[in-house]
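One protein chain omitted, others in place.
The letters A and B name the chains in turn, as written, and every chain counts its residues from 1.
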Amino acid sequence: MSLDVVLDVAASIFLIAGALLSLAAGVALVRFPDLLTRMHAAAKPQVLGLLLVLVGCALRLRTGVDITTLVLVGAFSLATAPVAAHMVGRAAYPTEDIRTDLLVTDELADHLDRIADERESSAPA
Amino acid sequence: MSSDPTTPAEPNEPLRPALSRTARRRNQVIAVTALVTVWVLLWGTLSWANIISGLVVAAVLLAVFPLPPVTFAGRIHPLPMLRFWLRFLRDLVVASAQVAWLALRVGHTPQSAIIAVRLRVNTDLNLTLTAEALSLVPGSLILEADRRTGTLYIHVINVASRDEVEQFRRGVLELESRIVEAIGSPDELRRVRDNAQPPPPDMEGASA
């Protein structure tokens, strides 16, 4: 009985924390100035927020089969989120409107041509 | 384990020796184990039927979509591995809170920077793991990875000055050394420990 209550309370805290992170990401998506900064905000509910919600869910369900499914969801997301973010960032960098006035430094600009050449020659995808 | 190169490569040269037969075999075993694990987790019950069907699916997948060769010369060190995970979780929580706070702050436009960090161990595995760990943490985003020089181009949010940029660069190199401590080979470990000072960021050799 008491263990159930403790687990439920813990699950509630995890779920609410995850939802708060999602909310912060929503606010950031609306307020941040350009695509790249918005992508930072997007990483938040996809990683920590998702993990918190999944842990909360696992604490509530407490059966082996469900927990393995939740572990799988977490593993898939953690493995794929960086790849997707990299693809979008790579597509965005030279083309999209990036607020260069808000950049302290840009060390990619000088190397962009060389990298683009290599990308073309090495990966004819 | 794998045939080690007799002459140590120049720092920052790609460390990509040809895979030996045993290394390739080992990679396949790891891939099949991982795929079967996922299959069993998907079904949710551990039974012989699941394991055997998983083996069949894994064999077909690996035959149709062969994996690119990955050199893994090191071995897993449990204690540094634990340290890496604990530090990673801490970074994750701290950075998420920071970015969330940044979003909720009124009347403040965050400044950011794009910086190049040249890793000391230029293997595909190290490059990938460092990039994954970095982009999972909110606040840093991989824009581009240069395999040849082992350089990551990272977009960082919420930096206001050159000092903070340099601080972040050191943070990335510390992350790299935590990863290498966890899974690196002795050669890679030596490389990281000897070059405690990172190479200068202007990368004079990159255009050669």
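Following the convention adopted for this analysis, a contact is a pair of C-beta atoms (placed from the backbone, for glycine too) under 8 Å apart; a residue touches a chain by one contact, two chains touch by 3 or more.
Heads up, the rule we're going with is that contacts and distances are computed from a predicted model.
A chain of this complex does not appear here, and its UniProt-recorded name among "Spore coat protein CotJB", "Sugar ABC transporter substrate-binding protein", "DNA helicase" or "Cation:proton antiporter" is "Cation:proton antiporter". Taking the full assembly into account, the omitted chain touches A.
Residues of chain A in contact with the chain left out of this view: 8, 11-12, 15-16, 18-20, 22-23, 25-27, 29-30, 35, 38-39, 41-42, 45-46, 49-50, 53-54, 56-57, 59-61, 63, 65-66, 69-70, 72-73, 76-77, 80-81, 83-84, 87-88, 90-92, 94-97.
Going forward, only the chains that are shown with their structure count from here on.
Taking each chain's centre as the average of its CA atoms, chain A and chain B sit 17 Å apart. Within the complex formed with chain A, the chain B residues making contact are 38, 41-42, 44-45, 92-93, 96, 99-100, 102-104, 109-116, 131-132, 135-146, 148, 151, 153, 155, 157, 159-162, 164-165, 201, 203, 206-207.
Partner chain B is touched in their complex by these residues of chain A: 20-21, 24-25, 27-28, 31-33, 36-37, 39-41, 43-44, 47-49, 64-65, 68-69, 71-72, 75, 78-79, 81-82, 85-86, 89-90, 93, 102-109, 111, 114-115, 118.
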